[in-house]
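Report on one structure; see the data block that follows.
Every protein chain of the complex appears in place save one, which is left out.
We just call them A, B and C in the order they show up, numbering each chain from 1.
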Amino acid sequence: MNDDDAGTVGADAFVCSGFFYMVEVILMTEIKSFAVIGGDKRQIYCGQSLQEDGFDVYFGGFDKCSEKYRLTAHKPDELIGLCDAFILPLPCTRDKLHVNAPFAEENIPLSLFESVKDKKPVFCGMKERLPFEGQKIYDYSTSEEFAVLNAVPTAEGAIETAMHEYEGTLNGSRCLVTGYGRIGKILSFMLRGIGADVTVSSQRKDAHAFIRAEGMKAILSSELCGRYDIIFNTAPSLLFDRKTLTSLVGSPLIIDLASYPGGVDTKAADDLSLRVMQALSLPGKVAPKSAGIIIKNAVYNILGEEL
Amino acid sequence: MNDDDAGTVGADAFVCSGFFYMVEVILMTEIKSFAVIGGDKRQIYCGQSLQEDGFDVYFGGFDKCSEKYRLTAHKPDELIGLCDAFILPLPCTRDKLHVNAPFAEENIPLSLFESVKDKKPVFCGMKERLPFEGQKIYDYSTSEEFAVLNAVPTAEGAIETAMHEYEGTLNGSRCLVTGYGRIGKILSFMLRGIGADVTVSSQRKDAHAFIRAEGMKAILSSELCGRYDIIFNTAPSLLFDRKTLTSLVGSPLIIDLASYPGGVDTKAADDLSLRVMQALSLPGKVAPKSAGIIIKNAVYNILGEEL
Amino acid sequence: MNDDDAGTVGADAFVCSGFFYMVEVILMTEIKSFAVIGGDKRQIYCGQSLQEDGFDVYFGGFDKCSEKYRLTAHKPDELIGLCDAFILPLPCTRDKLHVNAPFAEENIPLSLFESVKDKKPVFCGMKERLPFEGQKIYDYSTSEEFAVLNAVPTAEGAIETAMHEYEGTLNGSRCLVTGYGRIGKILSFMLRGIGADVTVSSQRKDAHAFIRAEGMKAILSSELCGRYDIIFNTAPSLLFDRKTLTSLVGSPLIIDLASYPGGVDTKAADDLSLRVMQALSLPGKVAPKSAGIIIKNAVYNILGEEL
Partner (left out) sequence: MNDDDAGTVGADAFVCSGFFYMVEVILMTEIKSFAVIGGDKRQIYCGQSLQEDGFDVYFGGFDKCSEKYRLTAHKPDELIGLCDAFILPLPCTRDKLHVNAPFAEENIPLSLFESVKDKKPVFCGMKERLPFEGQKIYDYSTSEEFAVLNAVPTAEGAIETAMHEYEGTLNGSRCLVTGYGRIGKILSFMLRGIGADVTVSSQRKDAHAFIRAEGMKAILSSELCGRYDIIFNTAPSLLFDRKTLTSLVGSPLIIDLASYPGGVDTKAADDLSLRVMQALSLPGKVAPKSAGIIIKNAVYNILGEEL
């Protein structure tokens, strides 16, 4: 993943755009150093990408993996005074008391940030979970852009899962993608791109127009009949109830991308011996590097807009 | 792997969808005959497509071209009592007194329809122009689907224009598409599809995420600098003022799809000897057959929903 | 415009082709039953696909997995007299004495087939390994078509490997594919299709013309410098010697699809701490179903041409 590298690829066309981002960050802010505190691999890649962009980056809460990733582990409390800005993970906390830091040896109390929350920017994912508010607390996980960018690793994760589980090739296979939202759009684009025979379901007739214009077949979500080799469910509702599952021809592999409780009646699927794979929170699993850079870019956008 | 099933797949998948439309039309309505009154080639294709679907279709207001298109020309007033439903063109009228009927030898007064407007369905484009209302008057031109479907012939018309005017090949050329709305999405998809090097501008960062995910470059609408061979403007605002035109590298061909007054300062373009092509109302010009079938499908959708 | 005809189109177009295959098999041969003897999962899928096409199929040499795949295991010697035709695996033998049958509990001597080799068709992979010849022994593994068809699962296997090993997304990543032969063509097509930034190397200038026409970048095999995230080697020669590996910018993941000894100086790669993944005989591993159907179609082609 290299959104921002697209520049180097795109020569002229991107000179402006690349320059634009740098202006935002270098000129419009006084930030020279970031503390990346807590989180998983994504945060590590986020920090390393910040370093490549020329910032000083200090890692806190990665004691358990500092060796593996060759990081200098710092004590979080020491970083509070030292750094100009802070990046917390997504979600920033699970217990509303400590930073979500699976690689930390000791708990990192959120209270650490009370002293800076109104003075230095603190970037979090899902900031509503914080027990306090602050003038300088920003949430990088709420923008539509952030959601779309994360749909890319999600779609790729779904394809990787399908390639791994399906005993045929996706190329030439009959794939159904339910839903034409962020993930549905990008997933169907990629599936067609590798030569699958793609059908997309949507209840919106205007979506059908786009789907067909892009060389795919469109059906209504209320008509999920037909023969498919693989079904990717991106819709958050129970589309695949017993009735629909029974109406399917053959034994498609079903990959469910919808978060709990998902879009498939698994009990019915079992009875009909249809395989259903749950595929959740894929970005962090399949492409932590991309996910980390997405967080970095989201932080840059906030810096560009807010500061 | 199922090469040779490819066909049947489509088949299956569409049985439902095709069937769905027929149910709508045959079961849910009593309509057996349509009168297609006024309009241009699009309306003729619309009527012929209705015939292929099994309806009786009578044409009124095509006297001047009835021979050329082998149509039986009927007198509009005779059709009022004869037919079950009526299709008027887009727009249905220009003078608010008569049907918009360029191929008619005599004016067709709108008043003809006053007697049926509450009893039989009358399908119009831009019905707000009618001097009267009616319980059975429907507008097929207002749905989002209709707009998206018409973006396809518009995009192709833009490509045909570019191929005709540009002395190089689009394949390998540097194309800029401004705007990522209906037309921008479909046009950029097609341009990438024929191997152009495509950049799309949008002011929305989430649009950038989609654009890059689909293998194109994205820039902000406020940064239209860079070197392009062809620029397609789909944005309705004056993006290409003198300042922007001056910042362009080389001498791109500019194809303006934005309706009057358009998105280009043509005076400045002249001064800079940049070629600007206006390309307007393309669907009817470049693909009347498609445009006619789009109208037919829009009518079907209304029949399915309203009746 | 014919959205909803898409299905029927395929149908029409394929009637002939599908019909053609059936003619070959049903009319032009007297074969009613096949014996699938030896081999792995691919052969099982090959046999099951023959059953779906209406043939009687008997499996021999699958005792160890008959339960798992719900097969009736037959004793190979009993099938010789019973069946009209025989399908041996790829390769048909490893020791030149017995059928290559990893799932068989007892060795299956090739001598079994001596009695039928001139009377009934025996389809093998790599028949040159057989200790005898026969008028009715056919090799399904030698046609160019067979090789191209197997390039599809190979390319997908390479993509699955890359998705699994690379910590970013392929979408937006800089991929280099060395070689524009069967695998290079299909792999680069798929990579572009999922939105990677693809460069293909070839020593042939005419290949460059095709590569660029399809919207990718082309370089000479003698100029493998530049920055890539992932490199797929399909060329059978040592392209990546120490000198070339040293000239690479960054730390690309290298996926080597070239059979032993491969195209990478692994010692040098280690020294430069570049990760190299060997990815060999992918079709049977990642898509046994496709691989099995490919064998079946190859048998059909022979039946159509030879009998």
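We take it that contacts are C-beta pairs under 8 Å (C-beta built on N, C-alpha and C of every residue); 3 or more make two chains touch, one makes a residue touch a chain.
Predicted model only: the values in this text are computed from it and were never measured.
Trainee: Considering the full assembly, with which of the depicted chains is the omitted chain in contact?
Mentor: Within the full complex, the chain left out of view touches A, B, C.
Trainee: Among C:His74, C:His98, C:Lys120 or C:His208, which one touches the chain that has been omitted from the display?
Mentor: With C:His74, C:His98, C:Lys120 or C:His208 as choices, the missing chain is touched by C:His208.
Trainee: Of B:Ser173, B:Ser201, B:Ser221 or B:Thr234, which residue touches the hidden chain?
Mentor: Only one of B:Ser173, B:Ser201, B:Ser221 or B:Thr234 touches the chain omitted from view, namely B:Ser173.
Trainee: Considering the whole complex rather than only what is displayed, give the residues of subunit C touching the chain that is not shown.
Mentor: 1-3, 5-6, 8-10, 12-17, 20, 143-145, 147-149, 151-152, 174, 176, 185-186, 189, 199, 205-206, 208-210, 212-214, 217-220, 223, 225-228, 249, 301
Trainee: Please output the residues of subunit A touching the missing chain, sorted low to high.
Mentor: Those residues of subunit A that touch the unshown chain are 8-12, 171-172, 192, 195-197, 212-215.
Trainee: Suppose we count only contacts with the excluded chain; which residues of subunit B make the list?
Mentor: Subunit B touches the chain not shown through residues 3, 6-7, 41, 45, 152-153, 155-156, 159-160, 163-164, 166-174, 186, 189-190, 192-195, 197, 227, 229, 286-290, 293.
Going forward, only the chains that are shown with their structure count from here on.
Trainee: Between copies subunit A and subunit B, are the contact residues mostly the same numbers or mostly different, with half as the line?
Mentor: same
Trainee: Which chain wins if you rank chains by how close their C-alpha centre is to the centre of all protein C-alpha atoms?
Mentor: A
Trainee: Could you grab the centroid distance between subunit B and subunit C? Build each centroid from C-alpha atoms only and quote it in angstrom.
Mentor: Their C-alpha centroids are separated by 45 Å.
Trainee: Measure off the straight-line distance from the CA centroid of subunit A to the CA centroid of subunit B, and report it in whole Å.
Mentor: Here subunit A and subunit B have centroids separated by 36 Å.
Trainee: Could you tell me which residues belong to subunit B and also touch two or more other chains?
Mentor: Where subunit B meets two or more other chains at a single residue, that happens at 1-3, 6, 8-10, 12-15, 17, 149, 152, 212-214.
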